[in-house]
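Okay, structure first, notes after.
Of the protein chains in this complex, all but one are displayed in their positions.
Moving on, here comes subunit A:
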Amino acid sequence: MEIEFAAAEGWLHNVWLLIAVPLVSAAILLLLGKRADKWGHWLGAGSVGVTFVLALTFFFQLRGMDEREGVELSLFEYLPVAGLKVDFGLLYDPLAAIFTLLITGVGFLIHVYAVGYMSHDPGRRRFFGFFNLFVAAMLLLVLGNNFVMLYIGWEGVGLASYLLISFYFDRPAAATAGKKAFLINRVGDAGFAIAIFLMFATLGTTQYDEVFNGVGQLTGATVTAMGLLLLLGACGKSGQFPLHTWLPDAMEGPTPVSALIHAATMVTAGVYLIARSHPVFDASETAQAVVVTIGAITLLIGCIIGCAKDDIKRVLAYSTVSQIGYMFLAVGLGGAAYALGLIHLLAHGFFKAGLFLGAGSVMHGMQDQTDIRRFGGLAKHMRITWITFLLGYLAIIGLPPLSGFFSKDPIIHSAFERHGWSGWVLGSVALIGAGLTAFYMTRLYVLTFHGKPRWTEGQHPHESPPVMTIPLILLAVGSVAAGGLMATSVPGWLEPVLGEHEEHHARLSEWTVTAMTMAVVILGAGLGFALFRRGTALQEQPAGPLVTAARRNLYFDTLNEVVFELPGKLLTRALVFLDNRGIDGVVNGLAATVGGGSGRLRRAQTGFVRSYALSILGGAVLVVAAMMAVTLS
């Protein structure tokens, strides 16, 4: 299938406004400084609102077109060097369209929420500046028409993520978490960058259409290498094994950041990258096998650790890790499952954003308490937060007819249908994951909203103001309805991008899978309810090896420390010593032999330079003579 994009015409010619509006707003907020403190947050939220309206108009424009393959727009030449031609170019196609709607729609709600959430924070204007910067970078990421644009947006969202994780930069934990996120992401980015170099070296281009049309000319090894390098980038950004350890620490940032960047949008960029590059992955069985393996491993890791955490945001963070694992699993399966991964991504964008904002609302009413052992019985005190959180919780565990059911069930089903024994393994892992998700989410929900209060002294929980609860309500509506709506409409909408696929269900019928999933979900939720409806111990209790390991993040952080950090530190120290004593010592020693005594070199004054220069010039004559003798003979 030859890919060809039309040139943007008419209203779609203005699609660059999507990036420009939030970018200009960010620049105003960051440059004006304190002068914008009074109204800056409204500008920040308003600019994203405007962008959302723009995104809607573009969406309807595209929907009205007969050929929906997508339209391209070149703004200016970016890197013109000999054979390399990279433009600052944009592509608006069905895939970009749904992402822009998600980013600006959910983004707008979270911006509005943040107006309330950050109202007591003296850094609110700076916060909105960074938040707008993120939206602009994320939109560039999904709107670029070549891999260099994607890379620029990719690192741009990384920058915004870093700035917002370490927003409270005077807290050492926040500063360290930001640095960790940036560094681990850079590992992935290095892989992504090499993939781009490989495209240029083999195909002479970084344009989407030209790369995808040229995949057929590549050798098998090249395509696999390209796929795996892109995957490395995707793993870094999306918090997938083995680069997942930064994501839970990223919860040091303000809660709206966790909702927008580290749940709904940025961390799903890896899924976008794989879906966008689907011709590359389709051409390499090995690359696809690695993607599904990573997805399966990560979804289990996330569930297991999520069961053992007591911090409301950390549980949700590991839940994100695990849900993105489902998305990776889906896009790794390829074919019809691409659309399933993207539907889950959109559905997850709603319910996880809602859950995070709900958690933020709880924290808002509980003096920033995050320990679920210190909650309990909050349903009575914050009714809107409770109901919306309940809907999000039911959506994520996949209760029909909420959105998680429509998005997760088909993924589990597709996993079972993968050819060979791998299908049985992947399907089972996805199924177990569903059960574990039900368990840890029930634990989280029950411990927070039901049972007897286990609050610390002086707590007076209260409902949040409407500026926060209205976004909660809207996201809850999305959590309920979005899954069903999208399951029917998204696959057709994405057909021009992903191609037509027929679903093959040879092994298991839909009903069998649904029945199995429901069984494990009810089992998990029931177990969670039974264990925690009476509350929990206020202190960490001694536990078996598995629970201890899960509490310690399955020792991945320890592994990083032992394998990378410690040897790195030792190597650096050794090199610093060597550079000062070794290389420099040799040179100083040589100089001392010529000039007589290193002590004198250290006390050297202008007079000495003259004599050095003289003796060296004397030597120069000798060297010149010697060279002449060698070259002329």
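As a working rule, a contact is a pair of C-beta atoms (placed from the backbone, for glycine too) under 8 Å apart; a residue touches a chain by one contact, two chains touch by 3 or more; residues count from 1.
Basically, contacts and distances are computed from a predicted model.
For the chain that is left out, the UniProt protein name among "1,2-phenylacetyl-CoA epoxidase, subunit C", "ABC transporter ATP-binding protein", "NADH-quinone oxidoreductase subunit M" or "Monoheme cytochrome SoxX (Sulfur oxidation)" is "NADH-quinone oxidoreductase subunit M". Listed residues A:214, A:484, A:499 or A:535: the one in touch with the omitted chain is A:214. Only one of the listed residues, A:155, A:209 or A:249, touches the absent chain: A:155.
Remark: the omitted chain is touched by one listed residue; of A:73, A:196, A:231 or A:280 this is A:196.
Although one chain is not displayed, subunit A still touches it through residues 33, 76-84, 88, 148, 151-152, 155-156, 159, 166, 169-172, 175-176, 178-179, 182-183, 186-187, 189-190, 193-194, 196-198, 200-205, 214, 217-219, 222, 568, 571-573, 575-576, 579, 583-584, 587-588, 591, 601-606, 608-609, 612-613, 616-617, 619-620, 623-624, 627-628, 630-632.
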